[in-house]
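Written below as structure tokens is the structure these notes are about.
Here the complex is missing one protein chain, while the rest keep their positions.
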Amino acid sequence: MVQIAMATGFILILMGLYGALTNHNILRIIVSFSVANTGVNIILVAVGYMHGRTAPILNEAVPVAEAAARIIDPVPQALVLTAIVIGLGITTLMLAFAYKLYERKGTLDISKFSELKW
Amino acid sequence: MVNVIFIIVIGLGAAFLLGLLRENWRNAAYALTIGSLVSMAWIAARWLLFFAVEGGTTVEVFTAGTEPPFAINLRMGIAEAVLLLVVIFSGLLSAVYMSKSLFRLGGRAMSVLLVFIMALCGIILTRDIFNLFVFFELAVIATAGLLLISENKQALSAGFKYLIISQLVSVFLLIGIIFTYHVSGSLNIDTIAGVSLDTMKGIGSLAFFFMLIAVLTEAKPFPANGWALDIYESAHPAFSAMFSAAMAGSAAVYAVDKLLLIGGQQWLPVVTAIGLLSFVAANLLALAQTNDRRTLGYSSVGQVGLILAVIGQRDILGDNYLFIAGGILLSHAVAKAGLYWISGLIGQRNLTDWAVLRRHPMLILSFVSFIAMLSGLPPFPSFYAKWDLVMILATENRLWILAFILLGSLLEASYLFRWFGYILKRETPRQEKNEVENKSPLLSLVPHKLLVIFSALATSWGLAYLWGELSAYDNLFYALPLLFALSFLLLEWVSVWIKNTLAIAGMVAYFVISYPLYDPLQIIFAAIFLLGGAVILLASYHVHGRRIGFYPSAMLMFAGLAMLVVAEDSFHFFAAWEFLTIGSYFMILRGKNSEPHALSYIIFSLGGAFLILTGFALAAQGVVLFNLGSLAHVAAPIAPWVFLLLAIGFMTKTAAIGLHIWLPGAHAEAETDVSPMVSGILLKAGLFGLMVLLMNMGKQQLYGIELTYVMLWIGALTAFLGNLMAVFQEDAKRLLAYSSIGQMGYALFGLALMNQLGWLMALMFVINHYIYKSMLFLSVGGVAKRTGTRDMYKMGGLIAMMPLSFIAVLIGIIAVSGVPPLSGFGGRWIFYNAILSSEYRLPMMLIFISGPIAFLYLFRLIHTIFLGQLKDDHRQIKEAPFWIMLPQMIYVAALMVFAVVPGLLLRHVDAYLSPFFAESAARGGLNWQGLTITSDYGYWSPIPIMVIIAIIFALLFAWLVFVNRKAQKVKQFNIVYSAERPFRPETTHFAWNFFAPYRKAMGFLIQPFVTRFWETLTELLHTIADLFRRFYTGNGQTYAIQLLAFVVVVYLFRVEF
Amino acid sequence: MQFEWIQIPYALLTLSIIINFGLLMNAFVAKIGARVGRRVGIPIYQNYIDLIKNYGLRSSITHGVMFYLGPVFRLTGGIGLLMFVPTIYGSVMFSNFSFAGDLILALYFIFFGTLGMALGAGESGHPHAAIGVSRGLSQVTMAELPLALAVFSIALQYNTLSVTEIVAAQQGGVLNWTLFTNPLAVVAAMLSFLGSVMRPPFDVVLAPQEIPIGPPTEYHSSYLALMQTNRVIFPIAKMVIFMNLFFGGADNWPVFFVKIFMIYMFAVFIGVVFPRFRVEQSIRWFLIWAVPIGILAVIVV
Partner (left out) sequence: MIKRVIVLLFLLGLGLLFIAFMQGYTPDSELNLTGRYYAEHTAQDIGATNIVTAIIVTYRGLDTIGEVTVLFLTAAIVGMLLSRGNRKGKSLQRELPQSGELLTTGSYLLVPLILLLGAYVFINGHLTPGGGFQGGAIVASAILLMLLTDPLRHFSHQLIAIVESISGLLFVIIGVLGLFYAGGFLDNRILPTGELGSLFSAGAIPVIYSLIGLKVGAEFSSMLVNLSETEDS
């Protein structure tokens, strides 16, 4: 189970990166990175997962005393939330940049934005 | 003590508060921004005070009322305090600097700035790896935002490239973090570091690798740094200052440092390798740059690489770690920020456009201080740091690392000083009239921007003082000569007359004060350096006005020389060496066309200095204050290497053949009174070094080759080729310069003979060469000043116009050529006696042949300038100015005195030297009894020689005068000329290519092989640089691929380790 | 040895002997040269006449101070050189002022006159003078080298730089001469000698066909007289050194005259046989033939 999730995550990352590194269109690049980010998030969650346990919320099913034996690791859950939000922030920013770049040149081909070089 | 968390709280709170302010309350917003930055700075400063002065210890700050590792904690120690100050101050000053842009963009931009600074502080403070990630992302996003401040349209694409990279980085970092968490069960750096090493193997080490590489990427390592260069090039300079000084130079490297606690020792080599590669490669590629900000970007990458390399050497640095890393880091931060701030004043982006700074001494001083800081020159912190670093590396036998660091430093210094040459020497760009409207002005001197730059300047000197205090050695600022030299910076506004008088008085007074401390050898050198310098300075009275920049540089050189003579340990020796190098470089650069020559001078000198540094470091083997006398006790396997390094280093200064190409241009193009200083005085510093070296280390063998024997050959070759090249010069000052090379060859040869007479001869050369070369340079300089050219064939017949100069040259050339009765003969006489007692014969041949060759160029010098046909343009010429003539006349007198009573000086030295050669098989020194000087082989009595010759001469002269008492001087063209009269002197003055037949016969020997070698080398470096920088295609995607490749390749290498 | 006033008349005596000997020898050699060429040649007293005539002439022309000083330098060089070397071995009377310096002094003093002469010629402003100087200096640098090597070699051999001691070491038979004890040095020195006596094949400096009489072009009357005097003294002074160093010196005047004459004839013989070299040719010649011998002499000794 964990292995599958993790493999999925890694594959998503590789796919995302492949897309990001080969597509010329900026929007596609952004989307590809989103895919890769998703892959990372899946891995984060997968690392926290423990077989046969439940979500780290104390309720009737999980009394405080037994919590340590019943819940999965809560830390990656917390981390993934942060990671998602940050990923979102960067994606938004890239989109806004992409918009301005398009406005300037009328193209979204990344290879056209290479005046700064060497 | 204010809780450290308030630094973050204030940053954040102010950022949020800014959102509340109305759009048009910009003043309030700006005041809030500055206010919060100031209070953040105050907190950091207070803590620094606590740690540094009050002796406080590191403090842990918990959040959420829970102890780590269960909640995030921050740590405040002295390193953090310093870095926070750097970060916040760079932010504060940049905020002041770009106030106009911030006003334009409003509160949002200010809050982004605040968040940026806050995030960097967070990176420094936090002890939690995930928190580190969050702060990094904040910094990344804020960077993208701050790029928009730039007026450069390309900043947008640079920002986008950076975002792409940061996506990759965050992927790597997160993977690394989560698996690290998995194996260690914690996110707290210290807890993870405490976990047993076994867990960090396998997947743990892989996870760590991902974290490390991600954080390293933020430090912009070569080659995964194209995006960073684009940012540096396009961003607002004030942001680049922060980006370089605070983000890469402080926060990112400190994050690496923290992470290495987890990875442990085994990862240090990786960081070292990446750092060194960046340092060398970035500085190499920078050679081919023309854009100023991009150049600074490359330099930034390089410096951060150096800091990384230092971090990678942490295992051996011990207690010095903070001192060394801090010295380099702070130097980089202040200097780079300062340079970026200066670049903001300048309207155009080519390096040569910086020439607009020329009229602004304070800005030039700033620029110089900054590049000196970057190059690791004294008295700046990077100098102390580099010194300690090199010492330790040599002790620990990490010589490759040492070599790469020095190579990178040399490359960096080359383009920085080349740039400085542009500033002083290139044509000031002119604003086209029709372009005025749509282009920014060439130089905009905005008061608040200047304030920012000058505060960086003040900081740089403050740090220099501080590091002097912290170092294990004396603070260089307490050296009287240096203070004296620096005080001339404050006197720049007064006239030459006063400054010159002060300078002369100071030098003479210092000599008098120190006189009792000198031993005889030191007296000779000190007298030449200080008194000799004072005599040459007399000539400087001929300049009017204020002569800005001359006195600080000249005095810096003399301060270095004065300190060199009395230096007892390697540190002071080296510091003095650097001072005199820098001072003389500035002086040489003052010449009209001296830009390329001054550059090659400084590059060769620094290269030589690095060799010396390495030599000392190898010799010291960790001893903190390494006494120069202890060179004698250096153990066998390294002793010859130490000798080799030091000898080559010193021979660079004496312009031994192969390392000589800097000299002719540098000496020839310098100003009239500078040429004698650098030729007559400065060259002796190299000889002094060699004397110290040889006196202590004696003969050394490397692979069975006697090194002094090699030196003997080098000296002979130098004497021969130097003289030969002098023969074919058309330019009078170049001729003298080549002659200096030859003369130094003689002196080198004498030293390498390693017997008492050889040394005595070398000293004789030291004195003689000082006198006659200073005199000749002054005369020729005076003539060049009057005629407006240095090409000898354009002169001629000047004897009638400038008789005193003629006399000086005449006496000078008789002395140089060694013809009796003048003092040059003494040198030759001692020389013959010296070689008779030496067992080496073959190299003498070259010396024999070079003696007569000297006649050729000397005759040419006097003939083509003063004799022959006077040119029509020169008929109204006057004698050289009084102040230029005065020292020459002093020299004439000195030559006469020295010719008659050489024993006055030499006998003491002779007595002083004899103990050093007591054990050698060769027989002792000279016998100075009575009027005759006797050696084991022959004898010489200067006074009878002088008297006999004078009497014969006077009698014949009197007779001739008596006989021809009615003779009249005929007109210029009254000569036997095939029954025709030449009416133009040009056709009759046989001067150009004077020794044509000689060139036919011997010209094959002076093919410019050496010049070609160095030129090819330079060209090769530039070609490589130009080729490899194309690697940065400008395509954001390519940069990402490069980063990916970097990650994979580094891992593969890591596996290899 | 110290200076005493009596040395001054002694020195003047030496000088007058040498001048007379030189004038006669030069005329004699010229005569030989003419006879070889089947001409009558000059009378043996011709040089006296020339010299006296020139001393008697008055000139009202000068080109400047250095022009004036040129001949003075030149002659000072010649006389000085003679004075710094002992003429007759073992004679107090004819050891001149050799207490002032050793062999090195003599070697370097050779250049004193050359330099002064060149300066004077330079001020005349005549290009031919300058060309002559250029040629002369170029040639002399290479021509002197074998001599320097030879001197170094024998200084090593006798372990002294004092001329008197070198001569002393060669006493007691012909086989003790340096000529036999160190033949390589002598060969090198004699080849060098060829280059410095201004006879073919190394007389391009004064080559009358190309540059009428070289450096002295503008000199006339009493200026020329001084130079002519020097041309008498200087070669002999030089040959005295050669004689002392290589051929056992001379302990009386007859031996002195013979030895000097023989040494001079060596150059004359070669001169009448060979044609003139150009400067670069002569430099190469010395470099290829004479210098290696000198080096060998130094190494072998």
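Letters A, B and C mark the chains in the order given here, with residues in each chain numbered from 1 onward.
We adopt the following convention: contacts are C-beta pairs under 8 Å (C-beta built on N, C-alpha and C of every residue); 3 or more make two chains touch, one makes a residue touch a chain.
Predicted, not measured: the structure shown is a model, and the values here were computed from it.
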Displayed partners of the chain not shown (whole complex): A, B
Contacting the left-out chain in the complete assembly, out of B:N3, B:N27, B:Q265 or B:Q968: B:N3
Residue ranges of chain B at the interface with the undisplayed chain: 3, 5-6, 8-9, 12-13, 15-20, 61-66, 69-72, 105, 108-109, 111-112, 115, 119, 122, 126, 128, 130-131, 134-135, 137-138, 141-142, 144-145, 148, 175, 179, 181-182, 185-187, 191, 202-203, 206-207, 210, 1041, 1044-1045, 1047-1048, 1051-1052
Touching residues on chain A - with respect to the absent chain: 2-3, 6-7, 10, 13-14, 17-18, 21-22, 49-51, 55-59, 64, 67-68, 71, 73-75, 77-78, 81-82, 85-86, 88-90, 92-93, 95-97, 99-100, 102-103
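Here is the rule we use: only the chains that are shown with their structure count from here on.
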Graph class of chain-chain contacts, one of line, ring, star, complete, other: line
Of A-B and B-C, pair with higher C-beta contact tally: B-C
Where chain A and chain C are represented by their mean Cα positions, the distance between them in whole Å: 99
Chain A-chain B separation of Cα centroids, rounded to whole Å: 50
Set of chain C residues in contact with two or more other chains: none
Junction residues of chain B - those touching two or more other chains: none
Complex contact set, residues of chain C against chain B: 3, 58-66, 68-69, 71-73, 75-76, 79-80, 83-84, 97, 99-105, 108-109, 111-112, 114-115, 118-119, 122-127, 130-131, 133-135, 137-138, 140-142, 144-145, 148-149, 152, 155-156, 159-162, 212, 217-218, 222-223, 226, 278-280, 283-284, 287, 291, 294-295, 298-299
Complex interface listing, chain A residues touching chain B: 13, 17, 20-22, 24, 26, 29, 33, 36-37, 40, 43-44, 47, 75-76, 79, 82-83, 86-87, 89-90, 93-94, 97-98, 100-101, 104, 110-111, 113-118
Residue ranges of chain B in contact with chain A within the complex: 130, 134, 137, 140-141, 144, 153-154, 156-161, 163-164, 166-168, 170-171, 174-175, 177-179, 181-182, 187, 226, 229-230, 233-234, 288, 1029-1030, 1032-1037, 1040-1041, 1044
